[in-house]
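Before I ask anything, let me first share the structure, which is written out below as structure tokens.
Every protein chain of the complex appears in place save one, which is left out.
So, subunit A:
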Amino acid sequence: MLLSATMPLAGRTLNLQGERAVAIHKTVMIVDDDKALAEMLSIVLEAEDFEAVICLDGVRAVEMFPIVQPAIVLLDVMLPGLNGVEVARLLREHSDVPIVMLTAKSDTQDVVLGLEAGADDYIAKPFKAAELIARIRARLRSVAVPAEGDGSILPDRIVKGGVSLSRSEHVAMKFGKQLALTPVEFDLLYTLALFAGEALRRDQLLRKVWGYEHAGDTRLVNVHVQRLRQKIEDDPEFPSIVQTVRGIGYKFVPPKMM
């Protein structure tokens, strides 16, 4: 059964003309074949002032995406028709929208596959509502926006060697060439560049980039570092800019200007 994206939910109107809803409410696209879970998710999200759009299968999700233009996508891995990993790959081709995988399997392979396909984060079922909300908020909030109560003001521009980053424009350049980074990759690079030359632990990165309160899955960091390297390094096999520090984590080494 295909539920249309306009599944009517109380107190909500949806602009189907392909224009971004101007409401303050951010739209969350829920892609899950389990109706009960999807509805429960939408109830919880709406309680948190999000707008929720439900898609019950992968093909529909890819079709609806340009119309709904959600701020974030919650994507189940096991979907009929087109599975979550495929959906993530297709969405990522055209959009930088944050994708959070909802996975019943937390086994390495599935998680890594989802992350490699372009997902920014994942959350293993069963999860707590509060945990999900925190993750969604973390994904929607750019790292460059100072957190509440955090007095430090992060610089808008970072120029380290041949790499320059602009927070407001969300643009990363390497030797004058723009890098096509997803928001989370930009955040990761921004954070690493901010502490250039300093080794950051994976759990520090998880906290700063992904907004994890407690210890999280370090695979998340590893996979995203790999993806960042694919885009920024001359030879991703032998990284020179985002280097691994054995036993600690990663550090940013500014590339020398030619």
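In the analysis below, a contact is a pair of C-beta atoms (placed from the backbone, for glycine too) under 8 Å apart; a residue touches a chain by one contact, two chains touch by 3 or more; residues count from 1.
FYI, contacts and distances are computed from a predicted model.
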{"item": "Name of the absent chain as recorded in UniProt (options \"Hydrogenase expression protein HypE\", \"Sensor histidine kinase MtrB\", \"ABC transporter permease\" or \"3-oxoacyl-ACP synthase\")", "value": "\"Sensor histidine kinase MtrB\""}
{"item": "Residues of subunit A (touch criterion as defined above) contacting the omitted chain", "value": "34, 36-37, 40-41, 43-44, 47, 104-105, 107-108, 125-130, 132, 201-203, 214-215, 217-219, 222, 246-248"}
